[in-house]
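Every protein chain but one is kept in place in this view of the complex.
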Amino acid sequence: MFSALITIIRRDLLVAFRRRAELMNPILFYVIVVTLFPLGVSPDKEFLSQLAPGVVWVTALLAALISMESIFRQDFDDGSVEQLFLSQHPPTVLILGKVIAHWLITGLPMLIIVPLMALLLYIPQQAIPTLFITVLIGTPILSLIGAIGVALTAGLRGGGVLLGLLVLPLYIPVLIFASGAVSAAITGLPYSGHVALLGAGLILALILAPLAISASLKISMS
Amino acid sequence: MWQWFHKLSTPKYYYQWSGKWLPWLAGLTIILFAIGLYWGLLVAPTDYQQGESYRIIYIHVPAAWMSMFVYVVMACAGFVALVWKTKLSEIVVSECAVIGAVFTAIALITGMLWGKPTWGTYWTWDARLTSELILLFLYFGVIAIYSSIEDKRVAAKAASMLAIVGVVNIPIIHFSVNWWNSLHQPNMDIISDKPSMDPSMLWPLLVMAVAFKVYFGWVLFMRIRNEIISRERATKWVKELVVGR
Partner (left out) sequence: MQEFFYMDGKWMYIWGSYAITLAALVLSILFANRRKRKLIREIEDSLEE
């Protein structure tokens, strides 16, 4: 079972690396949207650092959302989604593998540009580790929940806006706890409570989301 | 008992069965609303803190209760629809989504109209108003996915799935919003729904709550019946029904 998980992760990573140019797109989107905030609101240092946790995380939600669509798109078009259910391994494990692979491609790069975002938005240095941790725990939750929405809308054309409507309300707890942790770290308050809740959310999502994704894929295929 | 449930879940039998209930539900709704409104608006005393504007409670709170109740009903029907694949429960999901969204919108609008005289502003990011707003978004999601999938049986299943995911998330969202609110809004003069509400004010509220529930049954039955006719229009019993009128 574990080897099946590894195999599917490796396969998906290989497919993704064949189209390297696309790998950069979510990151670029992320950087550009973050750049818009100082331009649209105010470049004032004090003000921006207060706004920063929200900006970083709202943008992360949007970036996760737009990159989410690709997770099952290709498999749906070439019919390999059906293979997931015909395999001898439980479909939830294979689906979990697909989500992990997708997160490695789209979520992990966010960790790399987080210091850059902190620089652009004047997040004080003491809060950067917290920002790191929240991104590390929070973005997998976004991928897991987002995959449910994608699985439900997979059969539809132009499901992008619809996906946002379905998934963004479900992202709200992640937004609250993650940006709350960063805000707390900036003002020097304890933030372990936020992070613990975020971790609990990740565990819950890891257990429940694969079931929901597999049920949703079955619905979309019928 | 099980057999009866099974029979009830066939559209034709349900149509006949619910037809007998409709006039009773309609009558009961009107009577309960008449009692509740009279009691709440004329008999119940004025609140010593808020004055008359507290009277919005008699529609705001029942609507807010219903907004959550209908979501649970919808998710349960969705569960039945996915496990036993009965047509009737699929219809219940899509119809509940619309009715629930209406209740949620009522709760929000009356909450805003209550906020103006008590807080001095139509909107505050109070935990309960915020949760209610997010609940409305969740309803919109269910309605959106149902209406964007062409095949209505697949659409109902997708909507059911989303409703179930939503119902698992609602406690988490509720908790997170409360947490967030306690961080950002210290000591705001919130209308506390005191558990020790005076009976003279509480009774009309309970009557209104029951009135809203019966109303929900009434409108849900009507909408389900319409959807049954619409989906089964090609069958013999619907044609006979139309001719026999």
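First chain written, first letter: the chains are A and B, and each begins at residue 1.
We take it that a residue touches a chain if its C-beta (ideal position, glycine included) is under 8 Å from a C-beta of that chain, and two chains touch if they have at least 3 such contacts.
Given the structure is predicted, the values throughout are model-derived calculations rather than measurements.
Q: Among the chains in view, which touch the chain not shown?
A: Those shown chains that the absent chain touches are B.
Q: Pick out which of B:8, B:28, B:72 or B:113 touches the chain that's been left out of the picture.
A: From the options B:8, B:28, B:72 or B:113, the contact with the absent chain belongs to B:113.
Q: Of B:105, B:143 or B:210, which one is in contact with the hidden chain?
A: B:105
Q: Which chain B residues would touch the chain omitted from the figure, given the whole complex?
A: Residues of chain B in contact with the hidden chain: 37, 41-42, 46, 51-53, 55-56, 59-60, 63, 99, 102, 105-106, 109-110, 113-114, 116-117, 215, 218-219, 222-223, 225-226, 229-230, 233, 238-239, 242-243, 245.
We adopt the following convention: only the chains that are shown with their structure count from here on.
Q: Express in whole angstrom the distance between the two chain centres, defined as the mean CA positions of chain A and chain B.
A: The separation of the two C-alpha centroids amounts to 32 Å.
Q: Once bound in the complex, which stretches of chain A touch chain B?
A: Listed in rising order, the residues of chain A that touch chain B are 148, 152-153, 155-156, 159, 162, 165-166, 168-170, 172-173, 176-177, 180, 197, 201, 204, 208, 212, 215-216, 219-220, 222.
Q: Can you list the residues on chain B that touch chain A in the complex?
A: Interface residues on chain B, with respect to chain A: 82, 134, 137-138, 140-141, 144-145, 148-149, 154, 157-158, 161-162, 164-166, 168-169, 172-173, 175-177, 179-180, 183.
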